[in-house]
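All protein chains but one are shown in place.
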């Protein structure tokens, strides 16, 4: 398809520009302004409780390198994103396979699974906080009903708190993975499956050697999107633990928020933000390029 | 071709403007309009913007506001935001000289920052001006509250509500197990132990806030002062790497891990209060406002069973009182364009009459007016703890939390340390040393 074969190239280029420019110009202008201003802020020592501030060069960045709390938050962010993403992928896949058959209410199930994504995160975070309450919460109540004890200190225990926060992220975003994978399963071509059946493959073999490879692109995209968004998670952590106890759930986002909006160290918060953004952009551009190239090849 | 871009951009922009239907809004440009109208409404037509904290007093002010607007002709825009986001919002506006808020309500710890950075104006000239002070009655405020609004000898804020901390204990349980109301921390440990052991852990001996940040710091400071510690020493250095502070933190950790409830490390004000009012703990030290929740039959199952007492202390010679003094007041922005109108509003909102009226709208035990405290509603709702509360306020330590501009950062660092010790992550001494170093860094970066 070459719709513009006959048009003079110059005119065509202009036309392309005209169509593309509004969004691209606005988006680039916004990025440049935000980044420019952020860099300006990052080179000062602005704290809102003081009126005066001065140019301090790169010393904020140097401070960041020696900031143990910042490094700890990087670790927590990775822990949160990686575990949450993998649990969501596995659970989402399992549920998609479970529902991958004809049954009454198929549409309703998919519809209901949308709900966690649509709920306001601030509200669902609060609800989970109540569910997790060790004394009045519903989770410990049910555990005690089925005889598993009732003294789990979900959000107050350093080892459990991260797990508990992850679980609520899993609750919110597994449906997303499920919906992607379910529609990918719907679209699987029939022939390879038939062929496998003819060859006498077991269900597990069919799944492992036929279905899974066919689903690879959707699994990859689900992985990428969840990784990207889970790093940005803020609302639920803010509401559930505020990064505690003893920093066990303090992600970089949360730490930047505390530096900026609690300690009012505007410059330092900006430095944290810039550093994270650069790091994430690098990693994801890399993964994305890799993925798109494998897709093009495969 | 360039032209096309400009045109399309302009088009888009105008589309946006038309779609939103909003150019600029009037802000404080109506001042001359009101000047000529009748002398009873000299500020008619002026607009002021007020940033309030989400709180029952703010609800009352919101409901009573039409009276004020009608009688003065001043248009008041109230914006109510949660306490946790209030200060950052105010500071961002103040520091960028936006003039967006004429009045900001906040607690005195942050008030110090505002004063120090020159964001707010002293109020003495208004309070002393006979044409403006008909609503202002300095003698009607709880004296400690009004004093907390002063920096040096200048008055910077009008107190809206305040509180202190006290010990709440279950009279029925103390009687049953033949216990004495503790006056020292050792006695408190013992009482907590007896109740915990006797009820086989069914009822926690004590519950306190453990959530990292202002939550745990607000209660732990009682122990810091009570064991003879302090935040900042005479040389302006952080004073947390001391044996007193370590004793306070070790005690906090011990009593909570041994006799406290499950989940205490993530307890904020709310969780702590709920547990106590559900009858699942025998003691707690917390804000005096909790008394109102304990005595509210709609929420509480311990109505009438709670005794109130001053917080215990360990040393007879503390460096400062061990009960808090927290006052939230209204501050007048330096960049306000309608200061007289703003003053009229703040003196009206905190006046005796309005506070008495608020008792029948959304009563709260923290009212700053002595007359409101004599009101029937106040006495019937809060009578059970009124006297202990007033005593606690009288002894309340204005330096209970550090009263310096960088207080938030120091509180945050210390909150992490308390959390670390409480969860067994780090020893109390080590955690405090880390916090002490960080705090000193903050104090040096003046």
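For clarity, chains are labelled A and B in written order, and residue numbers in each chain start from 1.
By definition in this document, contacts are C-beta pairs under 8 Å (C-beta built on N, C-alpha and C of every residue); 3 or more make two chains touch, one makes a residue touch a chain.
To be clear about the criterion, contacts and distances are computed from a predicted model.
Student: Determine which name in "Cytochrome c oxidase subunit 3 family protein", "Membrane protein YhdT", "Sugar ABC transporter permease" or "ATP synthase subunit a" the UniProt entry assigns to the undisplayed chain of the complex.
Tutor: Going by UniProt, the chain not displayed is called "Sugar ABC transporter permease".
Student: Give the residue, chosen from A:60, A:157, A:218 or A:263, that touches the chain omitted from the document.
Tutor: A:218
Student: Thinking of the whole complex, not just what is shown, which of A:70, A:95, A:196 or A:247 touches the missing chain?
Tutor: That would be A:95, which touches the missing chain.
Student: Go through chain B and note every residue touching the omitted chain.
Tutor: These residues touch the chain not displayed: 12, 15-17, 19-22, 24-25, 49, 53-56, 62, 77-83, 85, 88-89, 92-93, 96-98, 100, 269-270, 273-274, 287, 289, 293, 298-299, 364.
Student: Please give every residue of chain A in contact with the chain that is not shown.
Tutor: Touching the missing chain: residues 1-4, 12, 15-16, 19-20, 22-24, 26-28, 30-31, 33-34, 37-38, 41, 95, 98-99, 103, 105, 109-124, 126-128, 130-131, 136, 138, 141, 145, 171, 174-176, 179-180, 182-184, 187, 217-218, 220-222, 225, 228, 231-232, 234-235, 253, 256-257, 260, 266, 269-270, 273-274, 276-277, 280-281, 284-285, 288-289, 292.
We adopt the following convention: only the chains that are shown with their structure count from here on.
Student: Would you pull the chain A residues touching chain B in the complex into a rising list?
Tutor: For this pair, the touching residues of chain A are 14, 17-18, 21-22, 25, 45, 47-51, 69, 133-136, 151-158, 161, 241-248, 258, 260-265.
Student: Spell out the part of chain B that touches chain A in their complex, as residue ranges.
Tutor: Those in contact with chain A are residues 1, 4-5, 8-9, 12, 85, 87-88, 91-92, 94-95, 113, 116-118, 210-213, 261-267, 271, 274-275, 278, 280, 405-406, 408-409, 412, 416, 419-420, 422-426, 445-446.
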